[in-house]
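Structure record follows, encoded as C-alpha cells.
The complex is shown incomplete by one protein chain, all other protein chains being positioned as in the whole.
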Amino acid sequence: MADLKNIANEIIRREIEEYVERPDEIERNVELFSRTRPLMQEIAAALIEGNDGAVDQLTKKALDQDIDALEIMDDGLIAGMGIVGIKFRDNFIFVPEVLACARAMKAGMTYIEPILSASGVEPLATVVMGTVKGDLHDIGKNLCIMMLRGSGFNVVDLGVDTSDDEFIDAVEEHKAPILGMSALLTTTMPNMGKTIEAFIDADLREDVKIMVGGAPVTQEFADDMGADAYGKDALDCVAVAKGFVSVQA
Amino acid sequence: MTHLVDIGLRIELVSMYPYFHDISISLYERQVEEGDFEFQVHSYAGLEGVDKTLDYVISAMVVLGGMIRVGGPEEKTVRFCCGSRHRKACRRIFLEACKITLGTDLNPIGPSILDKKTERNIIVESLGNGGYRVSADGEDDGRDRRISAIAGGFVKLAEMDYMDGSDDAVAFDCNSDHTPLVGLLLKRALNVRAVIREEDDLAGRGMLAAPSAQK
Partner (left out) sequence: MENMQVQPMTSRERVLAGLRRQPVDRTPVCNPTSVATVELMDLVDAHFPQANRDPEMMARLAATGYTELGFDSIMPVFSIIQESSALGCAMQWEQKDNWPTVRMREPIWRDVEDIKIPDDFLTHPDTACVLEAIKLLKKEFGDEVAIIGKTMGPWTLGYHCFGVEPFLLMSLDDPGKTKLALERMKDATIKFGVAQIEAGADALTLPDHATGDLVSGEYYDRYLKDMHAEFVDLIPCPLILHICGRTVDRMNSIAETGMAAFHFDSKNKPQESMDIVRQRISLIGNINNPETLYAKEPDAVHAEVCANLDAGVHMVGPECAIPLQTSIQNLLAIPRAVREWHAAQ
C-alpha cells in the first residue's frame, strides 16, 4: 500500500490527511499522487485552494515543459477536483469554495481543451444537463456539471427551464449517451417524467441513459418516473455517469 | 366556492387538467362495507361543466382500464370488477384517462404492441384467472431476456406476481382478468427502467476507459 510520504507536495499530503476519511479513497488518492510528478501535484494543490491564477501559470509552465496535455488534465486538474469533491461531500467546504475551485479548473482547461480537441482525444462521454421546464434553479445542476467536467466528461449545459424538445434536440445533436435532469421544486419534478415519456414517444429512450437529481427527488421518484438512476449529490452524479460509461464500454 | 370533502384517501392528483380550464382533478380511494375498494374522481373547481368533465374522465377509466362505474351520476365512482385495491394500476388508469382530449371517442388498447427496442411484436395472452403470459416473435437471441423484462414491468406497474417460478407469466393476486388494463400498461411495461437496469446488470458490464487510457 502506497505511503503518504511518497507524495512530494506538502499541501496534497495535508489535504489527504485532514479531509479524506474513507479507506478506499485514502488508498486511491495516495496511490494516485504518489506516482504523479511534483508539478502535477502543484497544479492539483493550487486548484484545491481555489487559486485560479496559480493554476493558469502552472498549467502554462507544464505545457512549456512539454508535459502531455492529457497528463496535466488527469494528474493535475482532475486529481485536484477529486479531493474537492470529497471535501464538499463531507461538508469540509461549501459551495463558494467549490465555485472557486471550478473557476481554477476552468483556468487550466482553457489551455488544455483546445489541445485535446485538436489531437482527437475523446472525453469519457458527453452528458447533456439541464434543469427541467418551469424551474429556474441551477446551483445544484451547476455543481454537478463542475464535478462532471472535473472528472473528464464533456458536458452540454442547457441551462434552466428546459423543455422536452430542447433535451431531445441536444441529445440528438451531440449524440450524448447520458442525460441529466435537475429539479429543485416538487412542482417541477414531474416534468422529469414527462421528458422521459417524450423520449419514449420519440423512440429515443434506448439511446440515452437518464439520471435525475435535485432536492425533492428520491430513488423512488426516479424509479416511478422511469429514470435510469438517481444522484443524491454532485459526487454521486459523477459516480452514476461513470457507471453508465462502464456499462456502455 | 365549494367545500372540503371527506371521501377517502387521495391517491392521485392532476393539478392542471388541460382540456377544461386547468382545473385540478383528484382520485380518491376508499374501502366500502363489504371490504371492496372504490375510487372516486373529484374536483374542487366550482365551474359549470366540471361535472361533465369528471364524467368523461370516468368513462375513459372504464374503457381504458376495464373498470366499472358504480353508484349514481353524482358519485363519480368506479371500481375494479374484482373489488380489489390495485392502487398503483388505478392511479395509472386515472392519469392516462386525464391525458385524453375531452370528448374524444374512447377505445380500449389491445394487449399487443410492436417493441421498437427489439423490433418484435409483443403479445400478452390471457391465461384466465388473472394470469397473463408475455410472448414475442423474432429471433431467439435476447428474446427471453426481453420478455422477462416486460413481464417484470407488469410486476412493477400493476403489482402483479410472477406465476409459479416462471419469468414470462404474471398474475393479478385477485385472480380476476383485467385485460384492458394489461393493454393500457403494455407500452409502459416495455420501459420500466428499474427492471431493465436489473437485466443490464445481470448481462454484465465493461471496463471504464479514462481519457489517459484511450489509444
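List of remarks:
Going by the order they are written in, the chains are A and B; count residues from 1 in each one.
Simple rule for what comes next: a residue touches a chain if its C-beta (ideal position, glycine included) is under 8 Å from a C-beta of that chain, and two chains touch if they have at least 3 such contacts.
All values reported here derive from a predicted model rather than from experimental measurement.
Contact with the undisplayed chain is limited, among A:11, A:100 or A:115, to A:100. Screening A:38, A:114 or A:216 for touch with the missing chain picks out A:216.
Taking the complete complex into account, B:10 is the one of B:10, B:52 or B:99 that touches the chain left out. Contact residues of subunit B toward the unshown chain are 1-4, 9-10, 13, 15-16, 22-24, 26, 43-46.
Within the entire complex, the positions of subunit A that touch the omitted partner chain are 50, 91, 94-97, 99-100, 103, 134-139, 142, 159-161, 185-188, 215-216, 218, 221.
What we mean here is this: only the chains that are shown with their structure count from here on.
Centre to centre, using the average C-alpha position, subunit A and subunit B are separated by 37 Å.
In the complex of the two chains, the subunit A residues touching subunit B come out as 70-71, 73-74, 116, 121-124, 152, 200, 203, 205-206, 210, 223, 226-229, 242, 245-249. If you check the complex, the residues on subunit B that touch subunit A are 116-117, 187-188, 191-194, 196-197, 200, 205-212, 214.
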